[in-house]
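Quick one: this structure, given as structure tokens, is what I'll be asking you about.
Every protein chain of the complex appears in place save one, which is left out.
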Amino acid sequence: MSHPVIEASHLSLTFETNDGPVHALSDVSLDIQKGEFVSLIGPSGCGKTTLLRVIADLEQPSEGVISINGMSPHEARLKRAYGYVFQAPALYPWRTIGKNIALPLEIMGYSKSEQTERVRKGLDLVNLTGFEKKFPWQLSGGMQQRASIARALSFDPDLLLMDEPFGALDEIVRDKLNEQLLRLWEMTQKTVVFVTHSIPEAVFLSTKIVVMSPRPGKIHDIITCDFPRDRTLDIRETPEFIDVANRVRQGLREGHSYVD
Amino acid sequence: MKFHRPLVLLAGALAIFAAVSPLDFGIDGLAIGDHLWSRMVFSLLGIATLRDSQDTPQPANAAWNVPFATLLAAVEIVELAHSDGLRGWGFFCAVGAVWLCAWRTVDLIVARTPALGHRARFLRILAPLVFGATLLVLWETLTLSFGVPKVILPAPSAILLRLVTSIPTLAADFVQTVQGIAAGYVIGCGAGVLVAILIDRVPFLQRGLLPLGNLVSALPIVGIAPIMVMWFGFDWQSKAAVVVIMTFFPMLVNTVAGLSAAGHMELDLMKTYGASYRQTLLHLRLPAALPFIFNGLKINSTLALIGAIVAEFFGTPIVGMGFRINTEVGRMNIDMVWATIVVAGLAGSLFYALLAAMEKRATFWHASYRERA
Partner (left out) sequence: MLTSLWQGKTLPVLVVCAIIAVFWYLGSIWLNADMQRMLFENNGQASYTTAELIEGTLSQEKPKLPTPGQILAELNKTVLETAPTSKRSLVYHGSVTISATLLGFLIGSMLGMGLAVLVVHIKSLDRSLMPWVVASQTIPIIALAPMIVVIMNQFDVTGLIPKAVIAAYLSFFPVTVGMVKGLRSPDPLQLDLMRTYSASQWQTFLKLRMPASVPFLFASLKVGVAASLVGTVVAELTKSEDGGFGARLLGGSYYGQTIQIWAALFAAAACAWVLVSLVGVVDRVVTKAMGARP
């Protein structure tokens, strides 16, 4: 059994707010192996984004241990071990699309020729070839998000962390991007941790679904799925798919996700 | 607006009346034989306005009748004002008609301005220009025809004459004042940006300096001019010192605000790249701060001009725009005062326009440029 890429054990994170302490994460333990596509699903307040941010060293846990590639999150971040995709494209409006994708490369000190090559490959990967000189506001929301994915992949990290990247897009664009993301994952063999609140999306994309429940944030259930790797969106109508989706929904219900 | 019809009718009536009335003072009865060309022009204006006041739809080109006639009439009344003795009732009716028709012209321009395109840009500039030109024409005719003494309010033509004949003096004044402004502006704004970056890493100092900075921006800092003259002498250096003090705090406050303008997501993105403080500052926070920095630069351009000119009220070698204004006011050469103010105003607006153009190039990406008016 290969060493897990991410090993989290008994993570807890408590925020102090004006209305009292908020237990964003409570005793969360999770192992993620190389090459997996893991979805974290749950309602708001269940800690899925917080867990992702702890992995990314954007938040620090109050208790518990977590290691990424055998290192602490801090070391992993400084070693540029992962690419992060946010809920919004977060492209810098004063840079062209090409320069936006090159941003991490500039910071990490890649040579100019390397940068050009990687930008070209990145654009190709997300089907945005030819948009290099455009500015972010000249692209649609879906295209901007694709550019931000290309940016996350430009320096070739093995780990991809995505926080509800398609949440702000309409369903038709979302479907298309889901398919494209799946193909991308197939091609690049990255490990992906994907936060979402859409059940069909989670079931369609993942090899493993982590159902979380709120107040306090903890893991309720872990469901593995092994749909064929060359699946298309049609698979959403099959009984196997609906089965898994029902299991997820049941887990959410049991975790009081549908209760106020 | 709804009441334009009666006003336009009034304008037309006034114009016709002017065409057939005494234009000279003291001549009784109708005297249609003199100033024939002016009378023709006024009649033309009258006809054009009366046709305009009708509600029947007219071809698009007809809209230009009133503005064109107004322009001709305006030229006429200025000319008439410059000759002697023109103060008859007819003349003032003509002035009234021109004023009302100029307003109607602006109305027509505004009604026909499309939302986008080159024509829109042209017409958008034309409206205020017509307004300004009307003001100048009225100023000219009324000061001349009422015989307003030059020491109270000189006519624009007198000011222009003074300006053109005093170019050497005005140029020397300009150079003297600009030295102080330029040096003070560069040092003051530069120091403001630098200090803002320096205290960026010390939130404690930020919390202490910002309230003070806001306070100082509201104070009458020009009052520090006599002290600066005492320290740095009469020449431009003391003016530069005043400008430095006036421009430092607004720049500091604006830059600090700009440095906190970068979004949380963008900052987190930099963290995920393991970027150093310097890299984050250079690649994200400074570009994001540019709109604020330019805002400070624009505010400071006016402050610098005010500071240098007022500082010169307190003492300067016998040259400088502030000095010129102060002395010429004392000598009651009000046209020279106006000429200096015109130069200062032109300089101020040109520099501001330059800054705005630079801002457009540097911050073209900002949301405010992509909004529709």
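Odds and ends about this structure:
We call the chains A and B, going by the order they appear; numbering starts again at 1 in every chain.
Rule of thumb we're sticking to: a residue touches a chain if its C-beta (ideal position, glycine included) is under 8 Å from a C-beta of that chain, and two chains touch if they have at least 3 such contacts.
No experiment lies behind these values; they were computed from the predicted model shown.
In terms of the touch definition stated at the top, the absent chain reaches B within the entire complex.
The chain not shown here is touched by just one of B:L198, B:I227 or B:I318, and that residue is B:I227. For the options B:R51, B:H82 or B:R124, the residue in contact with the chain missing from this view is B:R124. Touch with the chain that is not drawn comes from one residue among B:M40, B:A62 or B:L205, which is B:L205.
The chain not shown here touches subunit B at positions 1, 103, 106-107, 109-110, 113, 124, 127-128, 130-132, 151-153, 204-209, 211-212, 215, 217-220, 222-224, 226-227, 229-231, 301-302, 305-306, 309-310, 313-315, 321-322, 325-326, 329-330, 332, 334, 337-338, 340-341, 344-345, 348-349, 351-352.
As a working rule, only the chains that are shown with their structure count from here on.
The mean-CA centres of subunit A and subunit B are about 54 angstrom from one another, to the nearest whole unit.
Against subunit B, the residues of subunit A that register as touching in their complex are 56-58, 77-80, 82-84, 86-88, 90, 92-94, 103-104, 106-108, 135, 137. The touching residues of subunit B, when paired with subunit A in their complex, are 263, 265-266, 268-275, 279, 283-284, 287, 363-367, 370.
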